[in-house]
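Quick one: structure below, then a few questions.
Here the complex is missing a single protein chain, while all its other protein chains stay put.
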Amino acid sequence: MSGNTFGTLFCVTSFGESHGAAIGCVVDGCPPGMALSTADIQRELDRRKPGTSRHVTQRRETDTVEILSGIFEGKTTGTPIALLIRNEDQRSKDYGNIAESFRPGHADYTYWQKYGIRDHRGGGRASARETAVRVAAGAIAKKWLNERYGVVIRGYLSQLGEIVVPFKNWDAVTSNPFFVADDSYVEQLEAYMDALRKSGDSIGAKLTVVAEHMPVGWGEPVYDRLDADIGYAMMSINAVKGVEIGAGFASVTQRGSEHGDEITPQGFLSNHAGGILGGISTGQDIVAHVAIKPTSSIRLPRRSINKAGEPTLVETHGRHDPCVGIRATPIAEAMLALVLIDHALRHRAQNADVVCTTPKVPGKID
Amino acid sequence: MSGNTFGTLFCVTSFGESHGAAIGCVVDGCPPGMALSTADIQRELDRRKPGTSRHVTQRRETDTVEILSGIFEGKTTGTPIALLIRNEDQRSKDYGNIAESFRPGHADYTYWQKYGIRDHRGGGRASARETAVRVAAGAIAKKWLNERYGVVIRGYLSQLGEIVVPFKNWDAVTSNPFFVADDSYVEQLEAYMDALRKSGDSIGAKLTVVAEHMPVGWGEPVYDRLDADIGYAMMSINAVKGVEIGAGFASVTQRGSEHGDEITPQGFLSNHAGGILGGISTGQDIVAHVAIKPTSSIRLPRRSINKAGEPTLVETHGRHDPCVGIRATPIAEAMLALVLIDHALRHRAQNADVVCTTPKVPGKID
Amino acid sequence: MSGNTFGTLFCVTSFGESHGAAIGCVVDGCPPGMALSTADIQRELDRRKPGTSRHVTQRRETDTVEILSGIFEGKTTGTPIALLIRNEDQRSKDYGNIAESFRPGHADYTYWQKYGIRDHRGGGRASARETAVRVAAGAIAKKWLNERYGVVIRGYLSQLGEIVVPFKNWDAVTSNPFFVADDSYVEQLEAYMDALRKSGDSIGAKLTVVAEHMPVGWGEPVYDRLDADIGYAMMSINAVKGVEIGAGFASVTQRGSEHGDEITPQGFLSNHAGGILGGISTGQDIVAHVAIKPTSSIRLPRRSINKAGEPTLVETHGRHDPCVGIRATPIAEAMLALVLIDHALRHRAQNADVVCTTPKVPGKID
Partner (left out) sequence: MSGNTFGTLFCVTSFGESHGAAIGCVVDGCPPGMALSTADIQRELDRRKPGTSRHVTQRRETDTVEILSGIFEGKTTGTPIALLIRNEDQRSKDYGNIAESFRPGHADYTYWQKYGIRDHRGGGRASARETAVRVAAGAIAKKWLNERYGVVIRGYLSQLGEIVVPFKNWDAVTSNPFFVADDSYVEQLEAYMDALRKSGDSIGAKLTVVAEHMPVGWGEPVYDRLDADIGYAMMSINAVKGVEIGAGFASVTQRGSEHGDEITPQGFLSNHAGGILGGISTGQDIVAHVAIKPTSSIRLPRRSINKAGEPTLVETHGRHDPCVGIRATPIAEAMLALVLIDHALRHRAQNADVVCTTPKVPGKID
């Protein structure tokens, strides 16, 4: 494969540049017979789209999705579902000075070296704009996982710079522009972001995504482990620099007697595993954490070189997210959904006939 | 794919259970004409093999590799290289009591639910024994990367439980049984491990792997990013719960003005990116960190259930590594090698004709 | 993979139904730096499009292609090239009666059984309309193969029903609506087709495709042989029931002393192999023959069943090609191009460093 297709049985093939005619994807492998409308997809796209608050990029894109194929009389047919999102706001002049030099921390330099050509307008293919496509495809996966298996996938921003925001409740997440799970932090976050924007700098963030009501037994045991595929999926999101499953890096200092989740017929007693053992789902909630680096496109001047290899200073004045992590929650949810639907289908292929009389252990006892 | 093949163009298909007849793999896609002998592979296997110190499992396996195909007159032919390692020490009776119940924190429960059958002897396919195969295949990848492109791949144990061991020099790594990069910590680590073993418990660890002398331009930009594939590769190793590239989770609190590595004609001024931008290698060192959980097989009694779903207590008395992280350094190196050779080949396929006149920027200036 | 992507390194992912909003594809893996415009693609589409003579379907489609991504300043960037063709002429009422029953010899029945749902309008995804997408993608492959390696891919109709039309010259092929390589047969073919149309029946055909100026050494030796991939590619075209490479079924009665192409420094003495030995190109012309069945949608009444499983009679009155073979030549050429570019890229990946001092043997001496 050439690197723009995600998945083995539920495959998403993505295309499009930030300032090209359109972005979109082909979703191949969706089972037939599921009701699907543009509204199902638009709802998720609206959660990610730019311009929804002053804390994110002010680029104006409605991100209106068109379904080109794969649906007949309101239902999936089992054939490829093509999704198209036309680009609308393409202020390419903002990028004129970037064409000849490379933003530190950005893919400008590596694209140029790899391809000998690059679409510098808005980062071209390297732009986070591509992630709209993932959210659209993920919406289909989420819907199917929920309708067929009852799986619920949600996420929240668990840290913005130095501000750790603990989980309080899911309702909060939908009621603030930061996707944090505790509304009482919103004022503090707004002040933080206002100061950051004024400074011309950017900041990193941390996300948490969760899949609830998981079946037991999804995942492959060696290379295509569920956690390996989640690692791949999350790390494939622009700006992600780290991934944890369950206890993650905290496992380093844990004893086995603490880390290993004890099992009782009434439920697991903890979930350090993050819902995955030996690459296969335990039936507990799947929990992953993702580290997102600060945006590389900032107003502050930075040392770099130009195409001739000569030293230069780069300042970026386009419309960028000062914290790309804020809009990344729906993206991480989408990627988790894409991993899970793929393993759901693989499980059916190989294990459809398995009879296991041991009852499924309930998730963590609260 | 069915989950036991790693790679796209350089493919490793692994087989074998901990206490079956043998483990091994087929390496498909190795370019022809490279000198290769069993010694090249055995050298790496010996770094990982059990029984080399009192701090690791006392299982006695020589891990002797046989090359079954793909070599003619001492050179690779471009056809599949099959590697075979016979299992020797299979004290299966140690596992009798595990057959009917599930070790907390182990794949016992998930295998049983997924397959309705499991080879309980030594964990079967879920055993870390499978990783010998990765080390063997990785030895081929390492050799080719080094001979063809000069890439050097090495790793070290950067933390064992609470003990952080900073990098001092590479020579140290080869002179102690812990793979730490500073010999002055060895005494402290030995005392720590002796106490741990006595307690019947286990502990987590953290590894760091590095690829030096990297070409610029390897990696795909969207899903099959170099970092996404490293995330997948590392997370596919038994017991890994977290992966970081470069600054990793430290990026969360970094400003863009700090994180983005500035570029000068003389070299990069830092390497927070860990050698990858936009999914493509920058030519700086690739740096990844890996969190490894404590072994789940411990002597201490733990609550669990049996096949009937009834409560039980599980104690494990087989020969297990109290810290699987100690022997994991060669495995993580191997996985990094497998990712890099795959992208080296993919780069040749698509970008063989690219001419880029911008000189490659040297790595970080020390 | 879910069956709508063709290729390993040069991947075409196709979407769209006959009477849906659009058809199209994403071409992933095209090397960067090649000049490409819509005209390059449109030229090939125009060769296949309906309504060009009275002997093919009278459906009116301009088959206008739009390039949505992957091109910057007139050149391929190495990122996915998305192609979109809007459907224009969708006289769905023609298909009303087909919705409830199954045309003998058509995919109606199998789609219904497989998916439990089907887009009956014009055959939906089973329609030969999907092949426009292949021609569009193939145009890119053809151009690259020609510009980079000098390979020329062409085809012709070698038999229509009982009328065998031997190869005379390539110029003839472009000057008649049948793609035959001898203009002197045109009158006979026109009369044959006029009578056929009048009868309400349809007829089969045979095509020949050729790749000239082939490099030696492309192809994988075991499963992904060049001939195996050509077999797969051709058999994936709607209505194809047979594929031959070189001597094909005539090999059955050949002696080894006749079949094996003798080699001289001046050139091969014959080409029974069709340019492939052991799955790898010999440098001779690649020659493949394809059998195409008669269209199943005919006016004559035929026995069938309806969705309830009850007997019924089916007559099809839409606008169908009485001989789908006539428009299939550009499709077969496209599929051959897609196979060859994939193997060209694979060859570069694995064998870029191979030095072979034996000179390439010229093709067949005329």
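Letters are used for the chains, namely A, B and C, taken in the order the chains are written, and counting of residues starts over at 1 for each.
In the analysis below, a contact is a pair of C-beta atoms (placed from the backbone, for glycine too) under 8 Å apart; a residue touches a chain by one contact, two chains touch by 3 or more.
Only a predicted model underlies this, so the values are computations on that prediction, with no experimental measurement involved.
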- Item | Residue touching the undisplayed chain, where the options are C:Pro177, C:Gly248 or C:Gly363 | C:Gly248
- Message: So one chain is hidden, and I want to know which residue out of C:Pro31, C:Pro50 or C:Gly274 touches that hidden chain in the complete assembly.
- Response: C:Gly274
- For chain C, residues in touch with the removed chain: 1-6, 8, 14, 102-107, 109-116, 125-126, 130, 159, 161-162, 201-206, 216-225, 227-236, 238, 240-265, 269, 272-274, 276-283, 291-298, 300, 302-305, 307-311, 346-347, 350-351, 354-361
- Considering the whole complex rather than only what is displayed, give the residues of chain B touching the chain that is not shown. 1-5, 8-11, 13-17, 20-26, 28-29, 32-33, 66-70, 72, 75, 77-82, 84, 114-119, 124-125
- Residues of chain A (touch criterion as defined above) contacting the omitted chain: 9, 29, 31-33, 78-79, 148, 221, 345-346, 348-354
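One rule holds for everything that comes next: only the chains that are shown with their structure count from here on.
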- Note on the structure: By Cα centroid distance, the chain farthest from chain A is C
- Query: Looking at chain A with chain B, do both copies bring the same residues to the contact (over half shared) or different ones?
  - Reply: same
- Query: Quick one: chain A and chain C, Cα centre-to-centre, how many Å?
  - Reply: 38
- Message: Quick check: what residues of chain A touch more than one other chain, meaning two or more?
- Response: 1-5, 8, 14, 114-116, 125
